[in-house]
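For this depiction, one protein chain was excluded, whereas all remaining protein chains were kept in their positions.
Letters A, B and C mark the chains as written, and numbering starts fresh at 1 in each.
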Amino acid sequence: MASESSDEGGNGYEPKILVFACNWCSYAGADLAGVSRLQMPANCRIIRVMCSARVRPEFVVTALSKGLDGVLVLGCHPGDCHYSEGNYFTRRRGLLLKNLLQFVGIEPERFQVRWVSASEGAKFADTVEQVTEQIRALGPNRPRSGNQSAEPGDR
Amino acid sequence: MEDKLQELVVELLGDGAMEYFIGYRQGFEPSHVVPCFVTDQSEADRLIWGPLCLQNLSKYVLQARDLDGKVGLLVKGCDARAIVELVKQHQIERDRVVVVGVPCEGQVDPRKLEQVLGVPMEQVIDVEDAGDEFLVTVGSEVRKIGKEQVLRDKCFFCKHPASFDYDYTLGEVQPFTIDGDSEEYDAVEKLEGLPLEERRAFWQKQFERCIRCNACREVCYGCYCKECIFDRTAPRWLDRPPLLRENEMYHLIRAVHLAGRCIDCGECERVCPVNIPLGRLYKKLQKDIAELFDYEAGMEYDTVPPLVDFELDDQDPFL
Amino acid sequence: MDRQKISKADLGRWLDTIAGKYELIGPTEDEDIIQFGPVQSSAELTLDYANSLIPPKSLFFPPVESLFAFRKRGKEIQLEETKPLQQDRVIFGIRNCDVGSLSLLDRVFCDDLEDSYYRERRERTTLIALACPTPPRSSCFCTTFGIDPLSPAGSDILLTDVGDVYLVDAVTDKGEKLVALGEDLFVSLTEGEEKELQPPPVDMPQLDVGGLRERLETLWEDEYWDKLSLPCLGCGICTYVCPTCHCFDISDVGSTADGVRYRCWDSCMYNDFALMVSGVNPRPSKRERTRNRYFHKFSTFPSRYGTGYACVGCARCLVHCPGGVEITEVIKDISAKEGVSDR
Partner (left out) sequence: MPKTRVGVFVCHCGNNIGGVVRVPEVVEYARTLPNVACVEDNLYMCSEEGLSSIREQIAEHGLNRVVVASCTPRTHEPLFREACEEAGLNKYLFEFVNIREHCSWVHMHDPVMATEKAKELVRMGVAKARFLEPQEEFESSVFPAALVIGGGVAGMTAALGLANQGIQVHLVEREQELGGLIRGVRTLFPTGQASEEVLHPLAEQVRSHRQITVHLGSEVEDAGGFIGDFDVAVKADGQVNNLKVGAVIVATGAEELKPTGLYRYSELGNVVTQLEFEERFKGGADVPRNVVIINCVGARIAERTYCGRFCCTTAIKNAVWLKERDPEAGVFVLHRDVMAYGVQIEEFYRRAMELGVRFVRYDPENPPQILGTDGVDAVRVQHQLMGKEIVLPADLVVLTTPLVARDDNARLSKLLKVPLGGEGFFLEAHLKLRPVEFSTDGVYVCGSARYPANIPESVSQAYASAAKASIPIREGVVRAEAITALCDERTCSACGNCVEVCPFGAVELQEGSFGRTAQVNPAQCKGCGCCVAACPSGAMQQSGFNDRQLLSMIGALAEEMTGGVGE
């Protein structure tokens, strides 16, 4: 399951972070960071969605459950949603999900929501840098019973 | 009260006001109460009411949607909120259900009762509500037990003992007092107060036990999806084997789906054969939703559920 | 071997000796749940139990087990079979209803289509049954299906609580080997004791199941199933706590490169159990699924394997069904059905 890079903690550990970015603001912000040649850690993988409100909480839970080290949801700043209202739903869902994940013992850094506009290439780069470092500091997202190690039976 | 209930059901069935009535009856032993479907007037005498009538029967109205006529249902104050939500979530029309409200002054948690009595429930012959205490018959002996010792957790903080929006009611709730200094969210706050590692260990231990019998889902009034996302195969969200991580996903996703809809009836926790304290998970959501969005499920027909609603000035910790 | 006895004080010592040579499994209590699980020492066991929530069938046919792991490197695929057991094991404290269920499951897993995982676990396990406490729970009805809660049949050793001591009946070679491990702890009964040390007789309601199958088979289209299925919620509790249910599902979990093939329990009460790829579901509603469950127990299984009914009267489904569907009521209702002529 784990790739070479996220096998072990300690030295050489490279977290793998899933990023959802809305097409209109945050994906454009990420593009701008690229155009501006802003250098950042190479741990994030972006999935483009049209609006951050497309990100169903199940995606976040699934990603963490499958062993990804963190999930970052990026959307337009509240009030600037291309669809007027989408990110307000993102915000509510994010609030509740963050609390719920923490409640069951998942580090809050592993699921984050940030607002990045199309002009905020630098903010995108900073966010990637910050989130990567936070998650790197936590170490690998401990797998919930890896495949081979599952001890079936004995119930 | 049972007489009144039985008479009412006989009358309503006789009038053709409903096709059948859902209440409670005694199961294989006196302390075992199970749902009772009365389709014929002659069966109405099986109906009972008491502090062991634990089930929230609301889920059963969903399967009665295909009937030509109405379905009757006995509801406690807490369960009535499920009816409100079902109407609000477009699952039933209010006028297709005959809601018979019952004044409830607290339900017994059988596990607590066993501990207090020191005998298994099978020896309990009767439990009767007597204001501030329960009268419990074990063998030939009647014991008085203070409500605070054996009430279901959710009943301690019951805000809605009276039936809500009923068509018929069996009486008014008598005020009663419960000693004790616990607060509604004590259990949740205790967990919240633990270090993250311990919280994690706690829940992992719970989720590890899950056998994914789906009883929590099937008993839940809010799980009315025609096809549950977990049962889908394209895409397949959840692998079938009840491994810890799949179980954790199952419970977290279910919690997310019920957020803002859960009415804290406690059925999921009650039916769980492996005693996973699911109530705490849902209570946590209830607490957050009340604090963050000032919302409580099941109270009004015309409010918008919190996760499909927003305020411009919602809390925004996200930078 | 003749009937022997062991003092209650010595039981733990014997079990600890066993634990040194075998994997010892017995009843433990955690979170208010009795379950059979591996223990390091007898101190971890509980003897204050009626029966476990999940039947010990789970020790032979686990709720989830990996069959093998697969690994793909380029075009090459490696398979690594899972060893079902690391060590021979002893299950202490199994009740006779569950012992009875194993002989039914043996037919499923060891008859014509052998399941090597089940078989290995069965062969490498010694069963120490513990006769049921008296009086039995009010829900129990094992005697209905010819099970004697005080008999050593089906197990390797039966222990019977008669006050200060346990009577010990080692009825197989495997059982005798275990007794031999704690030789000095076991004392043969005197003739006087043979008569004197007897457990009280078991008094349990007995249901009439004569002709149950024949009567049931005339009721396929009966309206009874509509009414019976009303309170059923469609969860899988009855099948998961049932010691004779044995349906399973097989699926691969992991990546395209590495993964495990798992087998896990499935339940005929789930609405997608019989769903076919085409979208057709031969058991589309609770009515068909409930009917199927009782037909399987009382008709299909006996006819398929030439056994008795696939129910051992443990009453787990009776106690735990959240909808209150009661198998004892079903048996009574079917037996009481009039007006349908036998085939």
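The rule we apply is simple: a contact is a pair of C-beta atoms (placed from the backbone, for glycine too) under 8 Å apart; a residue touches a chain by one contact, two chains touch by 3 or more.
Keep in mind it's a predicted model, so treat the numbers as computed, not measured.
*Asks:* With the missing chain put back, one of C:S255, C:S285, C:T300 or C:S335 would touch it. Which one?
*Replies:* For the chain that is not drawn, the touching residue is C:S255.
*Asks:* Which positions on chain A touch the chain that was left off?
*Replies:* Touch with the absent chain occurs at residues 1, 3, 5, 14, 16, 18, 23-25, 27-28, 30-31, 33-35, 37-42, 45-51, 53-57, 59, 62-63, 66-68, 79-86, 89, 93, 117-120, 125.
*Asks:* Which parts of chain B face the unshown chain closely enough to count as touching?
*Replies:* Per the touch rule, chain B residues meeting the hidden chain are 89-91, 224-229, 232-237, 257, 304-305, 307-309.
The rule is short, and it goes like this: only the chains that are shown with their structure count from here on.
*Asks:* Taking mean CA positions as centres, which chain lies farthest from chain B?
*Replies:* Of all chains, A has its centre farthest from that of chain B.
*Asks:* Centroid of chain A to centroid of chain C, CA atoms only: how many Å?
*Replies:* Spacing between the chain centres: roughly 46 Å.
*Asks:* In whole angstrom, what separates the CA-based centres of chain A and chain B?
*Replies:* 36
*Asks:* In whole angstrom, how far does the Cα centroid of chain B sit from the Cα centroid of chain C?
*Replies:* 31
*Asks:* Which chain B residues reach two or more other chains?
*Replies:* 209, 211, 241, 243
*Asks:* So which stretches of chain C touch two or more other chains?
*Replies:* Chain C, residues with two or more chain partners: 54, 63-64, 253, 262.
*Asks:* What does chain C use to touch chain B in their complex?
*Replies:* That would be residues 31-33, 53-54, 63-64, 137-139, 227, 230-231, 233-237, 240-241, 249, 251, 253, 262-267, 270-272, 286, 318-324, 326, 328-329 of chain C.
*Asks:* Show which residues of chain A lie in contact with chain B when the two form their complex.
*Replies:* 57-58, 61-62, 65-66, 78-79, 85, 88-89, 91-97, 99-107, 112-115, 143-145, 150, 152, 155
*Asks:* Mind listing the chain B positions that touch chain A in their complex?
*Replies:* Residues of chain B touching chain A: 188, 191-192, 196-204, 208-209, 211, 229, 237, 241, 243-246, 248-249, 252-253, 255-256, 259, 281, 284-285, 288-289, 292-293, 306-312, 314-319.
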